[in-house]
Every structure is written in C-alpha cells, then in structure tokens.
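With one protein chain held back, the other chains of the complex are shown just where they sit.
Chain nomenclature is as follows: A and B, assigned in order of appearance, with residue numbering initiated at 1 for each chain independently.
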Amino acid sequence: MSGHSTYEPKYAAEKWIDKRLPIIRMGVDFMHFPSPRNLNYWYAFGGILALCLMSQILTGIILAMHYTPTAEEAFNSVQRIRRDVPFGWLLQSMHAVGASMFFLAVYIHMFRGLFYGSYKAPRELLWIIGCAIYLAMMATGFLGYTLPWGQMSFWGATVITGFFGAIPFVGESLQQWLLGGYSVGDPTLQRFFSLHYLLPFVIAALVGLHVWAVHHVGQNNPIGIDVKNKEDTLSFHPFYTMKDGFAIGVFLMIFALFVFYLPDALGHADNYQRANPMVTPPHIVPEWYFLPYYAILRAVPDKLMGIMLMFGAIVVLFVLPWLDTSKVRSMRFRPTTRRFFYIFLFMCFVLGWCGANSPDDIAIPMGEGGMTFKWLSRIGTLYYFAFFLFLLPVLGWVEKTKPLPDSITKAINDGEA
Amino acid sequence: MSIKLMKSLCVGALLAVSGLGVASVASASEDGGHKMEHQKWGFNGMFGTYDADAMARGYQVYREVCASCHALEHLSFRHLGDKGGPFYNPEFPNPSDNPDVKAFAQDWSVPDIDQDNGDPIDRPGIPADKFPAIFPNAIAAAASNGGAVPPDLSLITKARTGGADYVYALLTGYHEAPHDVDMAEGTHYNTMFPGNQIKMAPPLFDGLVEYAARTVPGEHGGEAHTIAAPEATAEQMARDVVEFLTWAGDPKMEVRKKLGFATFLYLFIFSLLLFATYKQVWKGVKH
Partner (left out) sequence: MSDTHTIDGDHEEPSRRDFIYIATGVTAAIGAGALAWPMVMQMTAASDTLAAGSIEIDVSKLEEGQQIKVLWRGKPIFVRYRTPKEIAEADSVDIATLRDPQTDNERLVPDFAGALNPKILVMIGVCTHFGCIPIGEAGDFDGWYCPCHGSHYDTSGRIRKGPAPKNLVIPEYAYISDTVIKVG
C-alpha cells in the first residue's frame, strides 16, 4: 500500500489483470511488506487478532442460522444448538470462548503498544483506529452477551443500559429509545441481535483501516527507533508469517483448552438460568474483560460520576498520543516510566479483581477489619488516571532516558534488540 | 533467542492465566453455603465419562421422586437413548427406535391437540416429544409449592456454582435445625442452601426407590448378564440422580473431551512443525 512495489507480472494473464485491477500486486506487496527484523512474539498478536475476528464472524454467522432472537425462545434455541444441531455444542462454545480469547489477545496487543510506544508519531491515527476497534469490540461483546437470554445476560443488559438513564435531562427517554420499551425485553433483544450481527463488519472495516495505516507508516519495533534502510527489515512472508504461525499454534492450544475442557470457566453459572425479570442474581458481574471498568464504575458513590469515570477510562486511551510527552518510544530506554508501567499493569489486574468482588467485602485483611474492595478500587482508579494524565506527561519531561542505538541492525549486532 | 522465547512464552502464559484467574475468582466467591465437599465423580477430569448404570438409576430417581415438581424442559425422551446417554443401545442407533426409550416416553402423558376437533388432549409420549412441563406456568408452580418455584433440572448442575458437588451437597444437606435458628414457616434446614432455609422438603430417604438389577446385553453378541443394583440409600440415590442430571446438562461432554484430546494432539504436532519451519526460514538471519 506504500513504498514501491516489487511485483513483476510474469504471465500474459497476470499482466492483463495487473493493468486493469492490480489486485495480485496488492496481495504480493502485502505479503512482502518490509517488517523490522527485531519483532518479538508480542508482535504476533496482530495476526492472532485477525484470526479471532474471522473465527468469531464465521461461528457467529453459523449460530445465527439456528438462533431465535425472541425473549420466549432465545434461551431454548441456544440449548437446542448445544444439544440437537450437529456440532452445535462445538460451534457455540467456540463463539462464546472466542469472545474471551479475542479480548485476551486485544489486551496483550494494547499493552504491547503501550510498552513500546506504538502510539507515538507517526502512528497516532493507527493507535486511535485501534481504540475505535476496541470500543466496537466492547459494544459487540456486550450485545452478544445479551443474546443467550440467561440471568446474567438480562441483568447485565439492564445495568449497562441503565448508564444512559443517568444522563441529565434526556437520560430516561434515551434509555427507553435504546430498549424499545420500559425495560429490557423482546424489542431490546431483537435490536441487540441485529446490531450484534452488524458490528463485526464495522470492526472488519476498521481493521482494514488499521492495517492500511500500519502499512503506510510501517511497524514499530521493540527498540522503537525508525527503520533506516533495507537491512533493518525482513519480508513479512515467510519470516513473520511463520513466526506468527507458530505463535498462533500456541494461542490455539489455550483456546482449545477452554473450548474442550473448561467451556464454562469463563462464564457465569447464573447464565444457565433463563432470564427472569422478577429475580435479580445475588451478584451481577460482567464478563471478565469488563471487570476493571466495572470496578472504576463502582469506585465512586455518585452514579453519573461513576459512569463518566468509566467512559473517561476509555476516552483517555484515544488522547494518549498527546499525553505522553517523551520523544523516546520504547520503554526499554525509559527505565523510570517502565517501572510505572509495570505498576499500571498490576493495577489493571487489581481493578479486575475488585470488579469481581462485592465493594464492601474485605480485600486486604488488616488487624480487625481491613481494606475493602471499594477502597482498593479507588486506589486503582486513581492510579489508572494518574498514569495517563500525570505520570506520562511529566515523566516525558523529567526522565533521563538511556541512549538509543543507531539502527536496528546495529542493535541486533550488539545484542541489544 | 531460545531464552527470550521461553521468557516471552512464560510471561504470556502468566498473563493469560492471571487474567482468566480473575474471572474464576468472580464465580468462585459466592456459594453462600458452607458444607460443600468435593466428591469423586467419574465425569470429572480430562478423560472423564458418565456411568450409564448410575445415570439409568438416576433417571429412575428423577422419574419417581423429582419429577413430581421439577421439569426437564430442554430434554426430549429420545435424548435418553442417544449415544452416551443413560439408555443407549448400540442395536438402536436411532434413539427413537429404542424400546426402553419408547417405554419411558409412553410412561409420560404429554399435551397435544386432537387432530379431529382441535381440543387440547393428553396422550402418551413418543420419543420425539420433550419432557412435559410439570406445572402450566411459574405462578401455578409457586402456588403449589409454598411460593417457591421448583427450578427446571435440565441445566441444574451448570446453573449452580459448584455444579454436581453443589447439587449432591444440597440433596444430602438436610439436618435438624440448630436451636438458635428461627425457621420460617414451611422451610427446612439445609446446610448447603444459601440462607439455610429451603422450601423443598427432604426428598430422599433410604429405600425410597426400589433399584432393580439391570440386564445388559452382552457386547459383541456375548451372553446377556445382570448387574446387581446397589442399595438404595439416600446418598446412593443422590449420587445417581446427580450423575443423571450432570449428563442432562452436558450430554456432549464425552464427545467434547474426546475431540478435545484429538485437537490437542493435532495442535501440538502442528505447532512443532510451524516452529521447525520458522527456525528453518530464519536460519542465518540475526535478530
């Protein structure tokens, strides 16, 4: 998509096609895209994510052939898929577990970008498109979780759509517009199904832009310095197709472990009970990939404030390229920032832990009482925002970074990459 | 390079496990009761399978005891004769032809419409029928059971944290209420049930069900032989019905685990080959 093409059509037919629609050229250039030669396994998650998206779309289209999006029949139709449709149990499990795997991979991909400074110039748009993909994924995941119409589906949808009710003045009418009624019900389920089918294709389009952007500016790399010459790069195929291929093989084993041996480990027992508007489950918990946000939401006593903080936690990702003031991309050369990054990573897990527990339970026992999850999540939330809004801007100015290598090839030869 | 690879893999695995660990904390932290013990079940573990005899006895317990209040809405009679089910018979690969299954279906009456005049009628079941509802609706169910709706049992071991262990502990968890506990009207003391006060009366007593010895057709044309039934103690009945209900909730478990093993074998070989290819391609490239 950028740089000069290496493709030379050999046969007459190839030449004929190339003059009219250079689609073979596009494919060949894509496969031979010059990639920095020092990419490590963390860079395999882009490929893994593409695979996750394809798998989800494929299994999703199949499930839609058998699923019935009505409040009356949704729960039954999922059971029918798992019991009577040939291989339905496998495809349903692949789709449900696949959502978790997708988020697992996207989080690793994002933390990788954060660590190596992949959001900095000239990759700001690349990062922002990525954030948009993440946002669309969250919407898709939430909508999809409603479809089996279990207790957690129903009450999760009730809680999340309740966020919109907190908006001043228009909240209530907005919520009713969203639900198509006074509460989560048949109209809600049907529109959620429609949108859940639509959004993955929006994601696919955004992924197209994301890949276009990365091919335009080139991949970042673990030492975060620009590619200087041809020596610094390797052709994407076969070097990275094979390296990513191996990583995908390992990733698929984790995937298969859950699909075949722990299909319910990532879900919640309450979702095997049909949605019941008369009974709320004792603890409403979102899927694991939303837990940190759920903790931020509950960290403050005010409803609107909590919702704003939660959305702020995502918005801050979009403006990250302008929050980090450092000229050095990779945290390998930013020893202080690196330490704060590890704390940030740890805090994300802490927030996830808080999201999974009741706010008033004791998280860390101390003497008679101890610190509750509410207070722990407050610390986590504070650090989350401080990291982006205070630490990254300030550290960029004050931190003394390590000297950068002259080139990727030199770094490799010196054993630094 | 290989050290770096190992490091990356370790960190990756650690991240994966800890990320997903948070999720299991989410589901593990709320059983409410306090007497759940892990039982040894044949269906646990990587190669776990169901015990057909236990499931068959469990079906008897369900039919004679549980079915007076609890439905099994997601199952059809034919499922009983499916491969891996309690009454599978290799002579009848189509479960609808299985005489056991036909007999069980006949034993239930299912609602239907009279084809001549359109009146609602009850007729004996056929294998293709679903297990009928016990109560016409939730309100009727609550009204006949002191306000508590008896939950459907087709997913009960999946719909409760703790699964089979929970259901077994609940069925065997009835005790005399301690003196300092004030029992609400119409409730029974149960150590497993959240809050300890359950509307369901103790359902199982020693000898409540009469287990018959089971005649099993010999495999590969061998002699038919009988299997003596265990004594129908309350614990034994609880174990059997839990075995049956676990199958009812997860009838594809055996095939799932078998296919899983094959998949792992494949992925292992495939990953090794990919690794070899990767090493081959990168040979001589410093990175």
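Keep in mind that, in the parts below, a residue touches a chain if its C-beta (ideal position, glycine included) is under 8 Å from a C-beta of that chain, and two chains touch if they have at least 3 such contacts.
None of these values were measured; they are calculated from a predicted model.
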{"item": "Visible contact partners (per top-of-document touch definition) of the missing chain", "value": "A, B"}
{"item": "Hidden partner chain, touching residue among A:Pro86, A:Pro301, A:Pro365 or A:Pro403", "value": "A:Pro86"}
{"item": "Touching residues on chain B - with respect to the absent chain", "value": "76, 78, 82, 95-96, 115-116, 127-128, 266, 269-270, 273-274, 276-277, 280-281, 283-285"}
{"item": "Residues of chain A (touch criterion as defined above) contacting the omitted chain", "value": "32, 58, 62, 65-66, 80, 83-88, 90-91, 234-235, 237-239"}
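The rule is simple: only the chains that are shown with their structure count from here on.
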{"item": "Averaged-CA centre spacing for the pair chain B and chain A, given as whole angstrom", "value": "34"}
{"item": "Chain A - residues contacting chain B, complex", "value": "37-38, 40-42, 76, 79-80, 82-83, 89-90, 93, 100, 104, 107-108, 234, 238-239, 242-243, 245-246, 248-250, 252-254, 256-257, 259-261, 263-270, 272-274, 282-283, 285, 287-288, 291, 349, 352-353, 355-357, 412-413, 417"}
{"item": "Chain B residues touching chain A - in the complex, by the definition given at the top", "value": "4-5, 8-9, 12-13, 15-16, 18-20, 22-27, 29-30, 32, 46, 73-75, 79, 151-152, 154-155, 158-161, 163, 194, 249, 251-252, 256-257, 259-261, 263-264, 267-268, 270-271, 274-275, 277-278, 281-282, 285-287"}
